[in-house]
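Excluded from the complex is one protein chain; the other protein chains are retained at their positions.
As written, the chain order gives the labels A, B, C, D, E, F, G, H and I, with residue 1 at the start of each chain.
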Amino acid sequence: MIANRTHVTDMILAAKVRKGLKWAQVAEAVGQSKEWTTAACLGQMTFSKQQAETVGALFDLSDEAIAWLQIVPHKGVAGIPTDPLLYRLYEIVSVYGGSIKELIHEEFGDGIMSAIDFSLDIQREKDPKGDRVQMVMSGKFLPYKRY
Amino acid sequence: MIANRTHVTDMILAAKVRKGLKWAQVAEAVGQSKEWTTAACLGQMTFSKQQAETVGALFDLSDEAIAWLQIVPHKGVAGIPTDPLLYRLYEIVSVYGGSIKELIHEEFGDGIMSAIDFSLDIQREKDPKGDRVQMVMSGKFLPYKRY
Amino acid sequence: MIANRTHVTDMILAAKVRKGLKWAQVAEAVGQSKEWTTAACLGQMTFSKQQAETVGALFDLSDEAIAWLQIVPHKGVAGIPTDPLLYRLYEIVSVYGGSIKELIHEEFGDGIMSAIDFSLDIQREKDPKGDRVQMVMSGKFLPYKRY
Amino acid sequence: MIANRTHVTDMILAAKVRKGLKWAQVAEAVGQSKEWTTAACLGQMTFSKQQAETVGALFDLSDEAIAWLQIVPHKGVAGIPTDPLLYRLYEIVSVYGGSIKELIHEEFGDGIMSAIDFSLDIQREKDPKGDRVQMVMSGKFLPYKRY
Amino acid sequence: MIANRTHVTDMILAAKVRKGLKWAQVAEAVGQSKEWTTAACLGQMTFSKQQAETVGALFDLSDEAIAWLQIVPHKGVAGIPTDPLLYRLYEIVSVYGGSIKELIHEEFGDGIMSAIDFSLDIQREKDPKGDRVQMVMSGKFLPYKRY
Amino acid sequence: MIANRTHVTDMILAAKVRKGLKWAQVAEAVGQSKEWTTAACLGQMTFSKQQAETVGALFDLSDEAIAWLQIVPHKGVAGIPTDPLLYRLYEIVSVYGGSIKELIHEEFGDGIMSAIDFSLDIQREKDPKGDRVQMVMSGKFLPYKRY
Amino acid sequence: MIANRTHVTDMILAAKVRKGLKWAQVAEAVGQSKEWTTAACLGQMTFSKQQAETVGALFDLSDEAIAWLQIVPHKGVAGIPTDPLLYRLYEIVSVYGGSIKELIHEEFGDGIMSAIDFSLDIQREKDPKGDRVQMVMSGKFLPYKRY
Amino acid sequence: MIANRTHVTDMILAAKVRKGLKWAQVAEAVGQSKEWTTAACLGQMTFSKQQAETVGALFDLSDEAIAWLQIVPHKGVAGIPTDPLLYRLYEIVSVYGGSIKELIHEEFGDGIMSAIDFSLDIQREKDPKGDRVQMVMSGKFLPYKRY
Amino acid sequence: MIANRTHVTDMILAAKVRKGLKWAQVAEAVGQSKEWTTAACLGQMTFSKQQAETVGALFDLSDEAIAWLQIVPHKGVAGIPTDPLLYRLYEIVSVYGGSIKELIHEEFGDGIMSAIDFSLDIQREKDPKGDRVQMVMSGKFLPYKRY
Partner (left out) sequence: MIANRTHVTDMILAAKVRKGLKWAQVAEAVGQSKEWTTAACLGQMTFSKQQAETVGALFDLSDEAIAWLQIVPHKGVAGIPTDPLLYRLYEIVSVYGGSIKELIHEEFGDGIMSAIDFSLDIQREKDPKGDRVQMVMSGKFLPYKRY
């Protein structure tokens, strides 16, 4: 009995290690970006029926698991991360958050950058002093409704 | 007596409202990007002597306050933010963090994206369905030392 | 020196008690709903210049305070509320949250109800067994972007 | 051995995915609103004997599980939610809570909106700019006893 | 400027120590029980105009403070108490809470004991082995609405 | 292997649902009040050998489980409860705690109400406006030792 | 205006540093042990009228402060201490707590060691390998009431 | 497979209940005090090879479990205890901690009482007004190094 | 099915106890320092293919477990440690952290000591007054980028 999506994520991760698959390969098979596809495999996005079947075939999942991939998951991870790579992302929010807030309000007025109508793109940025990680975030600006 | 940088940040914010200055104007006077300059004014970065004097002149700060602007501040804000704009940034880490970790490791191996040798650029992205906020983050990849 | 909006909220609350004003009167003067106007007076929304001057006149605020009313505030209150009226709102999220999530996804698919493009209306609901509080929330459905 | 209601909720969720049932269908069979029925299936409300048997038949539950559906459950979910849909509900309490408190007290005096003598109704609100989620909450006003 | 009720509570506590008043005397003057009156003086209940004036006269409060006594306060104290007397109350909930829940549901079905339509009475209970504190709590049973 | 009392509590709760027993019946068989007996069954009190055997017979427990019923358990439940019935008890401490402290000290001086030499009695209080839950707590007053 | 005991504790600590008094001298003047007297000066115990006047004379306190010394204080310090000396005390509870519980129950049955009918004695224990701190705690055993 | 000491502690506790052993008997067999032996059995201290074999024989442990008894365990229990007996120990630190710190520093200067070079002795203290628990703690004073 | 690295760490720890291996032996076989090797075995670093196979042979791991040793793990342990040895490390950060920050900034300016381009060396330091633990940390200084 599978009672939540986390169990399916565990199956995917175990199969990925066993089979030596790359996220980029999965993304190509699914037909979406590597960022969205990875998030969906990790239980943060919802697959269509066809995508779920593709993912199921790649990772040898049962029909029950494939059905769960099409259910909207419970998203997000609680708390402040301890993993150093993840913590650096949190630290950027902690150190730069106030400045980002000031600059978005200066440009757009009161509102937010959507985290739903949002996309993310991660690339290697060649640099002679050492390559860099480039992350481009794009989210729709949503103004606060005045009523 | 000024015993910490926070007090100077309060002075800057109060003066900014009274004088109606824009962060972009401050950045131009300081000679750095608007992102770095705003972070420094909010007490997250350290000004050089000349920059501190420029900032002091713009915001009518005392000599003691200008001296504090050149002291390395205690950085970061604790906890999970409640402000909706800031929370969305945290939520991106919460929802996409695992995927970012997977994709950086797939591309670069074990290591992190630096939050110190790091830059940030925020722009308006024109879009007929509603303008978007584009945030470009660039951080040096640092491989874990094996010894 | 006023260094944050909280100080202005304190001024408004103190003046409201001294003068015996009602939020409905403030809302009428401001020209918005009582829900939005109260939220703005409590430091959760941003007033236009004209609205800020109206509010300033009603509550005898200084020019500096009126300037702060037009600055986008740092919003939200941290933690789980202890006040019984506020706790009941939190409890509704705690008890019904999972069901709300299931029903919105069943109707709309993966996405959220916006808390930004959002309005709230609070009314007395006459009832012979004891009057009731009716709260109507209306938020735009935002589907998760697939990319 | 079933030692708590959570285990029965897991059985219901697993069966729902396997069988492709909708909450609206369950509600119709049970004879209550979709909001109450979903909350009860998720372990937040108590079924009558007849309702429990109906639910048991729909989800292929054992007699022991059906008996647990009639036991008053331990309700509520701890903490601040991380799921974006759920967080938006919490954010509404965080941003608007103070205003709701002010307006209910202005209208009714000291007391609370009951979360027990309470009902919830969720509907799609058609809108040319994008459909909206409408949530209507109705709770009895309970005045504080003075004694 | 008085910006919240806590400030008035501080004034009352300081005056009480200076003047050597007893809560029972205050209650008699106010015309309510000692339990309700003490709670109201500590900023947990709302006084009527006449009661507020009586309290103001007893504790030499300003008109502004008397006005605040008639405003519905922000109630409750956060967290788990450290004071030993208060902690014992919390411990009773921690040790006996589950049993109280079981026994109320066994007697009344699904619902709660109201903490709003509620009264409290504290008395000395003479006992040759050492006097006891007797606390009688009486709260209306509120059944969960089924809809 | 049974390594803690919690496991025995789970067995009791599962058997209680299967067999449809009432706490009052268990209390009668055990020969103590329903409040103490329920607390003991839920793993908060220690049974005598004879009581443990009675409980074991009622709930079909193994000899190992019956032995555990005679071991002093690890008591108390951590944190602030989320269940609405339990939360109301916590809320009474949060709202009335300060007043209870004041009134006990006014009557008895410095000390506490014991939560160990303590008894609890829960009764239905008939009331034409809706029946009430009456809880009577009686705890020995313990004065602080001065040495 | 003095609104709580903490303020008086601050006065005592400031005066103690200025005047170079020792706790042992204060205890002698007060006529109680150094452990009780220090706890009382730090706002954890209640002085009698005569003791309060003695303390007031030693530390040059105002009449208002002396009155506060006779009021039962809000006791205890929240959380887990960071000071190394205090943390070691907490660590003893963390490391040895379970064993203390086992041994007291083995000797006395179900109940607790009182922290109210309790005394503490701290002495230097001469030791050629380095002197030791000896702390003797003595608390009345309170058996759990069975009713 | 045994992957941590906690599992061995569970085995010991289960065997102790089954066999009706006393900690004092275990201590005698091990040849240490009852306080150290109990702590070691509960996974807070490290047994020598011979002691581990004695303990293993008493509690019928496997060779793998006996090997784990000789591994330095991960010590301490997190957080603030809820069990009333344990909480009283924490409360003594909370109420008396500041005084203990003052008195140790007055006698010894800057430093701490060691919790490592430390012993504990628990005894019944006969008393006509009710027997008492006496706990004697002895820890080496460690002065802060000045360098 | 192995779904995360923690499971492999458990296998290594269990095998280490069974086989009586020393970390120094493992390090020698792996060809790295004992500090890095231990960290990698505990799931904090990533092994190369050859190293993973060596470790697998030493600890009798399955091929699936060996594959997991080459996957970048989720690093770090949450919270403040309770184990006394670990707590002392945290305490050094708590007591000396501010001073370390001051001295690094005084020597290097604004920036950090890297915890990624970092190495650690632990040695016994012979001392007639009792041997000492010497820990040498070496991390690259990373200056904050100004842009």
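The rule we apply is simple: a contact is a pair of C-beta atoms (placed from the backbone, for glycine too) under 8 Å apart; a residue touches a chain by one contact, two chains touch by 3 or more.
Here the structure is a predicted model, which is why all the values come from computation and not from measurement.
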item	value
Among the chains presented, those that the missing one touches	A, B, G, H, I
Chain not shown: contacting residue from I:4, I:70 or I:94	I:94
Identified contact with the non-displayed chain, of A:95, A:120 or A:135	A:95
Contact footprint on chain I, counting only the chain that is left out	22-24, 34-35, 38-39, 42, 44, 75-81, 83-86, 88-108, 111-115, 118, 120, 122, 124-125, 127, 129-141
Touching residues on chain B - with respect to the absent chain	1-4, 64, 67-68, 71, 74-78, 115-116
Touch list for chain H against the chain that is not drawn	32-33, 35-36, 45-46, 72, 74, 101, 105, 109-112, 114, 116-119, 142-147
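Criterion: only the chains that are shown with their structure count from here on.
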item	value
Chain pair equivalent in interface to D-F, over half of contacts matched, among B-D, F-H or C-F	F-H
Where chain A and chain D are represented by their mean Cα positions, the distance between them in whole Å	29
Distance between the centres, which are taken as Cα means, of chain H and chain G, whole angstrom	24
Chain B and chain H: spacing of chain centres that average the CA atoms, whole Å	49
For chain A, residues contacting two or more additional chains	35, 74-79, 81, 83-84, 101, 105, 111-112, 114-116, 118, 142
Interchain pairs in contact, sorted by label	A-B, A-C, A-D, A-I, B-C, B-D, B-I, C-D, C-E, C-F, D-E, D-F, E-F, E-G, E-H, F-G, F-H, G-H, G-I, H-I
